[in-house]
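Okay, so here's the structure we're looking at.
Missing here is one protein chain; the remaining ones are kept as they sit in the complex.
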Amino acid sequence: MIALLARDLRLSIRAGGGFGLALAFFLIVVTLTPFAVGPNTATLSLIAPGILWLGALLACLLSLDRIFALDWEDGALDLVATSPLPLEGAAAIKAAAHWLTTGLPLTLAAPALGVLLNLPPQGFVWLALSLALGTPALSVIGTFGAALTVGVKRGGLLMSLIVLPLYVPTLIFGAEVARRGAEAQATATPLAALAAISLACVALLPFAAAAALRVNLR
Amino acid sequence: MIALLARDLRLSIRAGGGFGLALAFFLIVVTLTPFAVGPNTATLSLIAPGILWLGALLACLLSLDRIFALDWEDGALDLVATSPLPLEGAAAIKAAAHWLTTGLPLTLAAPALGVLLNLPPQGFVWLALSLALGTPALSVIGTFGAALTVGVKRGGLLMSLIVLPLYVPTLIFGAEVARRGAEAQATATPLAALAAISLACVALLPFAAAAALRVNLR
Amino acid sequence: MSIWEYANPTKFMRVTGVALPWLWALTAVCLTVGLTWGFFFTPDDFRQGSTVKIIYLHVPSALMGINAWLMMLATSLIWLIRRHHVSALAAKAAAPVGATFTLIALATGALWGQPMWGTWWEWDPRLTSFLVLFLFYLGYMALWAAIEDPDTAADLTSVLCLVGSVFAVLSRYALVFWNQGLHQGASLSLDAEENVADVFWYPLLVCIAGFVLLFVALVFLRTRTEIRARRIKALETRARISAA
Amino acid sequence: MSDPDAAQPPFDIVPEPLCIAGLAVARGGVPVLAGLEAEVAPGEALILRGPNGSGKTTLLRTLAGLQPPADGIVAPGADAMAYASHADGIKATLTVQENLRFWARIHGHAEIAPALAAFDLAALADRPAAALSAGQKRRLGLARMVLTRRPVWLFDEPTVSLDRDAVARFATAVTAHLRRGGLAVIATHIDLGLPHARTLDVTPFRATALPGKAAHAADAFGDDDGSAYL
Partner (left out) sequence: MSDPDAAQPPFDIVPEPLCIAGLAVARGGVPVLAGLEAEVAPGEALILRGPNGSGKTTLLRTLAGLQPPADGIVAPGADAMAYASHADGIKATLTVQENLRFWARIHGHAEIAPALAAFDLAALADRPAAALSAGQKRRLGLARMVLTRRPVWLFDEPTVSLDRDAVARFATAVTAHLRRGGLAVIATHIDLGLPHARTLDVTPFRATALPGKAAHAADAFGDDDGSAYL
């Protein structure tokens, strides 16, 4: 298991991949928003928590196809499936590697980008907290989506289509925490819901992902 | 040339690809926005033109890696390069196919999605017009980005990073036309600028894309 | 002897090897003098108080952020036309330096914006075009990093640099149209009436000279490193070939 | 590779005979082979022959447990099998050594020296896999089999792009494996010169060559009583 995690992390660093690029995409989405919406500061600070969450979600989404597609194409997934490693474990590890290379850097960078969108000062902590709790769910759900579409060539868009509705609850609660935080309102309820969703996803979805992989490998 | 266009269109329809999926992604980004930003109607209609343009741009961006990557992987690009077809022509055709399968459907769908975001009534025409003028530039710029990164495995995110700053002028003028249209202000200047950018891109960038392809095929 | 001889790696190494210590010394002198003078021996501005002193970091790094890109544009063109390896490597070496200067300009600007405009960031065209420039640097460096073969990478990044320059200019016009900003006009232009007062102006000039020298020194240093890395690669290849 | 025999590590699982009984395999819902019978004892190799499209790849994937048989049985289970297909699972950005070490760790150990030795990869150990030629890459893919420590080796056209020396080296590695009680099933169009090898031509088992029900076993909608659907 550790071998797989180590290899995935190493690959994502070698290919000039994962790490920097999801972050860069996030940066760019946030930067483009004012160009699209207009430079009015009041408008921007109103939509800042939402756009930051949406940007993080899209950056996550874009890097999902790295999770299985390469291993599928070069046959490594076949070989992992016939190896002693249980496929559930492999799916969980893949999700963890994805989170380490995208969710974690996104969480760390989000407050800095909040400055660009005039996020109110009290919102920074809540934004970071909501992302820290929510991005693991995004990674695991994404792993499941990637497992479903792994047999489809260039399944990227198809996967987005499948994954995005699954992201809705996480997005709603996550953005709500960030928005209430920015407006200095109570955040306990959405925060609890977010944590519950994340936990449940991490505990259960690797099994679903493994099942999907088994079908696709057949 | 026509053979290449016909084949690309056929492939994108067969693969369950281009057509439906870019559109679906656009739909989903637009749908997720209220979840992220909150359901307040006034806010939504304020940011509607911008979000619609941003959504179209991202949908476009996500489908860029289809332009060359598949042909690169299976060797077809090598064969096209050694065929009598000039590579500049091939690049232009690829951009055209991309526009027909993403830019065009996005333009047609955007007004319908405007309803979801409470776009003011007078904004619909301008939104469609700005997308019709702007999306060809997005496709051609994207083709250039795809040509630069075709040799990089899973270059999707890298390509986003390279292409997005290039999208800035188009986005600014396009969103400005849509926004001014929605607020019933004069749109002539940004419209002219948008048209000029689109024309220049379509005329010149296929050459840059062909040059990049030649280097990558070496 | 033509200037192109310096594009030979060996010549370049020899000349810069001699020049570098002097460059470093000159840089240190200029920066020390300029910054000390600026920080400690100029009066506070009557409106901005002592925050005005950020100008001695902000303006030079902003200028170098742009100039570094211009230099990359020139060296990229030289590579595409004359195919001198040193030229391509110099462009590669300049990118992180330019990006750092751009980042310093952004950071000092943000620090300055807080007391002046009451906000860290404002979507002013000048500021925004700097942000876009920073994005261009990121894309350029990512492309260098992603491509294995050095000559392929040099070609592709050069093409990107050319196209990117055109789009950077376009963005600048688009941004001015999009939002007329708060930022200072270019008060360094020689013919302008309302140039900053001479007391600020002379130390600023020294600082700018210091930053230019620092840039040249850093680019030389990094180019030398890149050349050595290529040299090592060539030697490894040779060893492998004769071992095989 | 003076004595590859001694160098190779023990198996994780005790070798058993491979039994294939009444096996039918399908691909994309289309029956390909049916009624296949074969038995391979430890120390023996089975060479699969058959013209292009006869179903060798489909059969091997079924043996490897990557797809379920349409009918019939295979013993032992998939965890005794190591499968080498056209796609080698090689990561271009990792070096030869890193690639092998990864697979070794997946199979629970860290000893890659025998694999490097068996396919003469020691000189290339620090080369990134992207910089290998077609044949060198193939050797790397084959070397992985040694790491699995499993008794049944399944190969799908292993000698593709190998030169004569490399083919001989492959035959030596398989022979050593057999001598230690391993088994091998090899689909190939060329002659490998293995000593204890039996040949099985799959042509007679092609689903198209069989009359009646057997050919349709794979499809629940294919039964003969068409009137039921009217």
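Order of writing sets the labels: A, B, C and D. Residues in every chain begin at 1.
Please note the rule applied: a contact is a pair of C-beta atoms (placed from the backbone, for glycine too) under 8 Å apart; a residue touches a chain by one contact, two chains touch by 3 or more.
Please read all numbers here as calculations on a predicted model, not as lab measurements.
The chain that is not displayed touches the following shown chains in the complete assembly: B, C, D.
Residues 2-4, 7, 10-11, 14-15, 71, 73-85, 217-218 of chain B touch the missing chain (whole complex, contact as defined above). In the full complex, chain C touches the hidden chain at residues 9-10, 13-14, 85, 148-151, 227-228, 230-231, 233-235, 237-238, 241-242, 244. Chain D meets the missing chain through residues 28, 30, 50-55, 57, 86, 131-136, 138-139, 157, 160-166, 189-190.
In this text, only the chains that are shown with their structure count from here on.
Geometrically, the chain at the heart of the complex, using CA-atom means, is A.
Separating the centre of chain C from that of chain D, both taken as means of CA atoms, is a distance of 57 Å. Taking each chain's centre as the average of its CA atoms, chain B and chain D sit 45 Å apart. With centres taken as mean Cα positions, chain B sits 24 Å from chain A.
Annotation for chain D: no residues touch two or more other chains. The multi-chain contact residues of chain A, meaning those touching 2 or more other chains, are 15-16, 21, 24, 28, 35, 38.
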